[in-house]
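Note that this is a trimmed complex: some chains were dropped, and none of the rest were shifted.
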Amino acid sequence: MEQKLLNLYHDTGLYQLELGQAAMIVVGLLLVFLAIKKGFEPLLLLPIGIGAILVNIPGAGFMAAPVYDATGHMVSPGGLQYYIYHGGIETGLFPLIIFMGVGAMTDFGPMLANPKTLLLGAAAQFGIFATVIGAVLLGAFGIMDFTLADAAAIGIIGGADGPTAIFVASRLAPELLGAIAVAAYSYMALVPLIQPPIMRALTSVEERSIKMEQLRPVSKTEKIIFPIVVTILVAMFLPSAAPLLGMFCFGNLMRECGVVDRLSDTAQNALINIVTIFLGLGVGSKLSAEAFLNIETLGILSLGLIAFSIGTATGVLMAKMMNKFSSTAINPLIGAAGVSAVPMAARVANKVGLEANKQNFLLMHAMGPNVAGVIGSAVAAGVMLSYVGG
Amino acid sequence: MNNLINDGLGLMLLGMGFVFLFLCILIVATTFMSKLVARYFPEAAPVIKKTVSTPTPIGAQGTDPKVAAAITAAIHQHRNR
């Protein structure tokens, strides 16, 4: 009896809790606070925060592996997050399903009306690769322990696209997954703070006031064919990007084709919601003290911020250049939307544009580079998977 | 160490090169596709359905069209009484 009481005491969190775990529970609470009070991408950061809290409860066994005896009979079951992480994240299933749902929510109309804006989505990916160099330098000089695969996974934060970042990190640097996902979603939430100063610094008021001509209407047929074209081009030129872009285009085709509305609706609602809950809990399971409380996380957070800033800058600069050579006027602000972070970055471009000229509505024009940025970072992800893995 | 930096630079060059290459091809393909569609499958009334709509911001959903239709019908019926 006293023994049992002692056991119970030894089972308590108070007895077992290590400092690192306590700190990570605080990190989890912070994420929950940012999600609820500050509105930081709550759909992801709330489940991630809770996942971080749960996985750090000592003795709760959320990441316990199941134990089987020699005959394959289960001796003790695994923890919830063990099954979620190994079933849905390590396999890549959850980010791909979410990407399909995002595809079903995406309207490529504005981009199809002005395909040149795809260049802006390309330019803004420079943030990704500049960050890779940064991470590589930190690794090469022994400041932090980054391999090339780590550097690539960190760079993808600059892609401003959650599922892409999680998919790449799960393949190239699973031990950094937690920090990378947290950085990606946090900075996506901080887009309205990070981007405007950079946008203002690189443009004059006149440039920010440029009005763009109204977009032409885009036909249903174009919208249906576009995802098929992208899929075929990916198949031809970059198969390593096919999982991401193939599922994205599949989702978009379900949306646009008009004959499978019930599937499109489920992909956009029940299915993506279910997977989001579990993705968040699974990502949170990587927020353990050993994996998160170290100098590398600091590096990841700093590099992620740099990646975002550089991507914003190169997007704006490319738009300025295009404005010089293009027959139709291009407001450089829409270049910033090329980082993706759909639809937040497009809204930021619209807001900064309105500051300069109250009649200047850039939202629709910025949606083009915005969705182009999704394709751009998926392509960048494919190159990385091919280059680092190959 | 040198190797790592070299690899990083290689990744940057190849990566940005490929991103631009791919999106340029996509521009060409898309433009071509749009022209083909405009020539061979012109739509009487081009569907501008939701051109304005950004990718549905998560959480925000407009009024259900079924609801709207039901209400329109109800109001109509009511007025005719």
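Lettered A and B in written order, each chain numbered from 1.
One rule holds for everything that comes next: a contact is a pair of C-beta atoms (placed from the backbone, for glycine too) under 8 Å apart; a residue touches a chain by one contact, two chains touch by 3 or more.
Everything numeric in this text was worked out from a predicted model, so none of it was measured.
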Protein chain multiplicities, whole structure file: A x3, B x3
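Heads up, the rule we're going with is that only the chains that are shown with their structure count from here on.
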Centre-to-centre distance between subunit B and subunit A (centres being mean Cα positions), rounded to whole Å: 18
Contacting residues of subunit A [partner subunit B, same complex]: 43, 102, 105-107, 109-110, 112-113, 115-116, 118-119, 121-122, 125-126, 128-130, 132-133, 135-137, 139-142, 147-148, 151-152, 215, 217-222, 225-226, 229-230, 233, 237-238, 268, 342-343, 346-347, 363-364, 367, 370-372, 375-376, 379-380, 383-384, 387-388
Contact footprint of subunit A on subunit B as seen in their complex: 1-2, 4-5, 7-12, 14-16, 18-27, 29-31, 33-34, 37-38, 41-43, 46-59
